[in-house]
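This is the structure I have questions about; it appears just below.
A single protein chain has been omitted from the complex, and every remaining protein chain is retained in its original position.
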Amino acid sequence: MTAAIGPKRSLIARATDDRIVAGVALALAATAAALLAGGLSGYRVNTIGQFACFALLALALDLIWGYAGILSLGHGLFFAIGGYVVGMHLLEQSVAVTGITPDIVQFMGWTALPGWWAPLESFPVALAAALASSFAVAFAFGWASFRSRVSGVYFAIITQALVYVAMLLMFRNDTGFGGNNGMTGFQVVFGLPIQDPAVTKGLALASVLALLAALVGCRLLMIGRFGRLLVATRDDEVRLRSLGYETLRLKLAVWCLSAVLAALAGLLYVPQVGIINPRLLSPELSIEIAVWCAIGGRGRLAGAIIGAVLVNAIKFALSASLPELWPFVLSGLVIVVALIFPNGLLDLGRWRPTLWSRADALQPTDATP
Amino acid sequence: MSPFDRRTFIKTTGALAAGAILPLAAPPLIQSARAAGTVKLGCLFSSSGTMANLEGRLNYVAKMAADEINAAGGVNGSTIEVVTSDPASDWPLYAQVGRQMLAETKVAALFGCWTSVSRKSVLPVVEQNDGLLFYPLHFEGDENSKNVVYVNSPPASSVLPAVDYLMSPDGVEAKRFFMIGSDYVWPRTINKQLKGYWKSKGIEESAWKEEYVPFSFSNFQTLVNQVRSFADAPGGKLVVVLTVVGSSIPDFMREFANQGISSSDVPVLGLDMVEADLEGLDTQKLVGHLNCWAYLQQAKGEANQTFLKSWADYVGKAKAPFRPDVAIDPMVSTYDAVHLWAMAAKKAGSFATPEVRKAFDGLSFDCPSGYKIAMTAENNYVSRGVFIGSVNEKQGFDVLWQSKDAPKPVPMSQYG
Amino acid sequence: MQWRGAVAGLFALLAACGPAAAFDRAAIAGWSCAGASGMTEAANALIFGVASASKEDAAWAAALAGAALDRTLKCGGAAPAIETPQGPVDAVTLQPGAAGDGSAPLLSLKNRPLFETARAAATLFVGATPGERSAALGALERRAASLPTDIFERAADAETDAGLKERILGAGQAALLNSPDMTKRVAAIERIAATPDRRALTRIAALKADPAYGKDPAFKAAVDAGVGSIERWLAVSNALNALYNGLSFASILFMASAGLAIIFGLMGVINLAQGEFIMLGAYVTYAVQEAMRAIAPGALDWYLIVAIPVVFAVTAGIGVALEATLVRRLYTRPLMTLLATWAVSLLIVNLVRVAVGTQNLQFVTPSYITGGRLVMGDFIVTWNRLFAIVFAAVTLGLTWFVLKRTPLGLNIRAVTQNRAMAGCVGIATRRVDMMAFGLGSGLAGLAGLALCPIYSVNPQMGSNFIVDSFMVVVLGGVGTLAGAVIASLGVGQINVLIEPLYGAVAAKVIVLLMIIVFLQFRPEGLYAVKGRRK
């Protein structure tokens, strides 16, 4: 894609990007096929499913950061909205099918799940609720912020505060969503017991396919007129406005789309890990999402996916085997990417071992004031 | 397409492929060669993040206990290998690492978690994989999973005796209570049960106050003002029941002392307070405040002396970054847990969870606390003794009171 | 409370029997070693006997009670003994004797205040200096209700210091709240109301249930006046408390965000490692403390002052290094800088964790920052907070001076306002960036120093300040010190006002939401000058 590479890209480079996207899409399709074929252990299927959710989340962030130049450090909020709604759905369903009183009822001091959760027992309703509520929150916040032209670092900091506020709220038991413990003890997914290998496989497959669909869809959207206008917004918003475009609408549209995709990722993630709690709202997680994008390469959808998978793969592997090493690896990776591969690891092929200062000179800008 | 671009394409798809394969390849990497005659135990204690200072030491205790068992010939002809991890005080990561350990590393049992929320995170994982989690902390009770062994005490057999003591003529005849807790399930549930308990004793609702603070909250000025004011209000002796956790504990105690409140004015019962929380505090002004656990370092008896010496030796040997002269309850509970598991596995003649679980009935172990701790077929709880500790000048706790024997654990609270 | 009444009656009777009633030293020392109930008996015997005891006996009582409190009373041997720096002495005669076996009786919660009272009562009679006696009087006044009535009269008789004598008499008057003599009661009410705190209110308000309240108009008037006056003073002292708490929180917020404000204003860069510089400042303070412990143990108490230049130099140096190696290379990409500094923060936390460990650091708390002083009513000034407030004020003054009165400050202001133009007139903007980054990091380090006496110091401590300090900077407006000050004061005060009403969590949430909403209407913050866009 034209976007993040900055000023000195030839059109041939666009084609390369196309191939990377195609490669990633192919890899996703192959993964889906492998899942269908079976033979992978439950643990690996589950891991693939989780990675697909993370990748979808990163993809969502890349839409706004990579294309529209708006960095959100609060995307965990939308991820968590999806997660909480599906959590309520799973609890309702578990109670309906098994009749077992979940933990949350006990430690919240309830006698039953709140009445207003009842409609969420139906999955379509839950899906609609998750997408609608994330859209509503994104729209309200985005409209207010973009209207008063909050941008750049300000926007990043305010979104961080927003997700932090949400975390503090959800930590409170009184807020009504299980407090710090959140929701757990899901017994049933789509009528099947959660231990059933078919559930694990189905969820992983759904996640991979959702990611694939999002990749292809967003890619088509981004190489079209909408994508070009977003890039124009990122590079010079005042100019675009003075050409007669309401950039507020453009930004709001991509912001809401991104939020909805993040909510979808959360919705797929929670049944796979079996728990949702306010940790998903911690500012660190939201920063990490941006780190995935930065490492993979911004403004090029495929980069976000590669970054998310790569970082989480290392994290999973190291947390269990060489736990001491993980924070050093992560911070090292970010610093190296920031200094040497300004456009992420997808730049590997372009990199020559020159002096740092040269890389410096080639760096693009964030296109923020 | 120019060669340059082709190279880029190959490299990037290569990177992608590596990214996709890594997670699949990683577990075998971790698994390392499974040597004949070893059995693995997994630890879920954080060595980074907010819980690191407390949980980190438990990794070493588990290893120490395993070494003891190995030195005595191992279990069922196998030697124990303890696999540690770092869930980084990140609750979902506990679940993830737990899942990995059970499914890929094939550990025979898990030992881990400090906060209730991390236990609740791991719970679905052990239930799905039919694993065993030994949980070494006292907690809010009201949970009874067949996949969790609750090595420490539920409130009915630890907190309530301590509160009883405070309300008795031997204590301070406490009439009023100020509950301050971190805002999460353990403090909330404990306080709910306490309120139920007090109601059952006919105490009016105006006799208590309840406040919650966020995790790692540190600015206790206003809250301590409120405590002072409430203490001087009419109605009898006030006691603070403190259920904040982590770094909030020392921050609260420091502010409390600085505002000139001593234990003779308003005693604090710090339910999660351990020696490690007093590090860095001038305890001269905190003498007399209380905690309550199933083990205190000052516990009498041979078993405790042996344990303390082993720990001091082990810290030196393993170069553990923790004080060799401090032992806290969760350390002993972890130590007990490893031994209980080994005894059960030996009794069952197997490492399989269902068999080991069956063998729990009738187990007993000479805990360093001086009590003989025991398990029954009824549930996965362990009966432990109860200590009330009193802060001394040396950043430690003296035993102010201890129970006659190890009371039978009551998992489900009858209050609230 | 019944037992105490009974015992008090008993000992009052004993005391009334004769002025020369001496202590049965052996019996009391024996009780002190006879478990919790025995100790209760011993303490009460001391409290109720000391007023009529001889000087020697009173001194012995002070020694015995002190030994029980300090746990130098040893009970295991043939006879109770007290350990002194000069060796063990017999607990009855205070003559050198055999050592106990080392087991000191543990004071129960109930007995601790009793022994404290006993020690204070004895010290009131035999304390060597007026200061000691005055401190003892302070301790006794708090527990006046449980003391024998004659203790203050007798102490006043024996007192030689005129001022102290007056105070003791006053305390004696206050103790006569339940006297049968109505004029004494009224005097006691007035006396108590003169110290308008919550405890006094509780005591006087309780008199409304007294039969005399209904019958005696003078008594009723005294009670009502007392309650009214205390309530007025309490309102004032509560307001002062809130103000002080707000100020203290604001000083912490300001310290944590001042450096950030300068850096953000100058370079448009948010330094996510700011919290870690605070943490490093605290760790350097610790290193200074340990160095002084080794080199100059006598002056150890002053390590906080000695550490100031060291902390600033070290953290500023690290800041300069960070700027030169990382931030400078990303200057056109503020968002990437955000992530890169986050990585640096992760790195610093983990380096410290691996190098020093995760435990809370042990700080010596010098006398000048321990405890506090009850200024008025319930209004207490705690020294560690005052230290932070003064420290913040001084830092503000110095930073202001640097920015307004030094060449570096002029350069920083010039670059902040117009980077290109500053470059054109020959200011080395990159160098200014570096120096300013150093200044900002140094200020963060000093914040760490100021926090040592207040919060726990461990590798995680920095993360607590991230969101709060960013919000202060953004709220204050880009690059103005004044904005950071006003924003800190506002956030601190509002937080403190909301906290008692809705709890600490809600206070934080409400304040943050208020800021977020405010910024929607005024994205440039409180203090930024409106300029031409783009």
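The first chain written gets the first letter, and so on, giving A, B and C; residue counts start at 1 in each chain.
Heads up, the rule we're going with is that a residue touches a chain if its C-beta (ideal position, glycine included) is under 8 Å from a C-beta of that chain, and two chains touch if they have at least 3 such contacts.
In this text, contacts and distances are computed from a predicted model.
Missing chain, UniProt protein name, picked from "Xanthine dehydrogenase family protein subunit M", "Cytochrome c oxidase subunit 2", "ABC transporter ATP-binding protein" or "Membrane bound protein complex subunit mbxM": "ABC transporter ATP-binding protein".
Across A:Thr247, A:Ser286, A:Ser319 or A:Asn343, the single residue that touches the chain missing here is A:Thr247. From the options A:Val21, A:Leu35, A:Val231 or A:Ile275, the residue with contact to the unseen chain in the full assembly is A:Val231. Interface residues of chain A with the unshown chain, by the touch rule above, are 2-3, 5-11, 228-229, 231-232, 234-236, 238-247.
Here is the rule we go by: only the chains that are shown with their structure count from here on.
The touch graph of the protein chains shown is complete. Chain A and chain C have CA centres that are 45 Å apart. In chain B, the residues touching two or more other chains are 47-48, 183, 212, 214.
For chain A, residues touching at least two other chains, in rising order: 168, 171-172, 324, 327.
Here chain C touches chain A in the complex through residues 264, 268-270, 272, 326, 329-330, 332-340, 342-344, 346-347, 349-350, 354, 466-467, 470-471, 474, 505-506, 508-509, 512-513, 515-516, 519-523, 533-534, going by the rule given at the top. Partner chain C is touched in their complex by these residues of chain A: 65, 71, 73, 144-145, 147-150, 152-154, 156-158, 160-162, 164-165, 168-169, 171-172, 238, 283, 287, 290-291, 294, 324, 327-328, 330-335, 338-339, 342, 356, 360, 363-366, 368-369. By the touch rule above, chain B contacts chain C in their complex via residues 47-50, 52-53, 56, 166, 169-173, 183, 211-214, 216-219, 221-223, 225-226, 228-229, 232-234, 247, 250-251, 254-255, 257-260, 263-265, 267, 276-277, 279-280, 282, 285, 288, 290, 321-323, 390, 392-393, 398-400.
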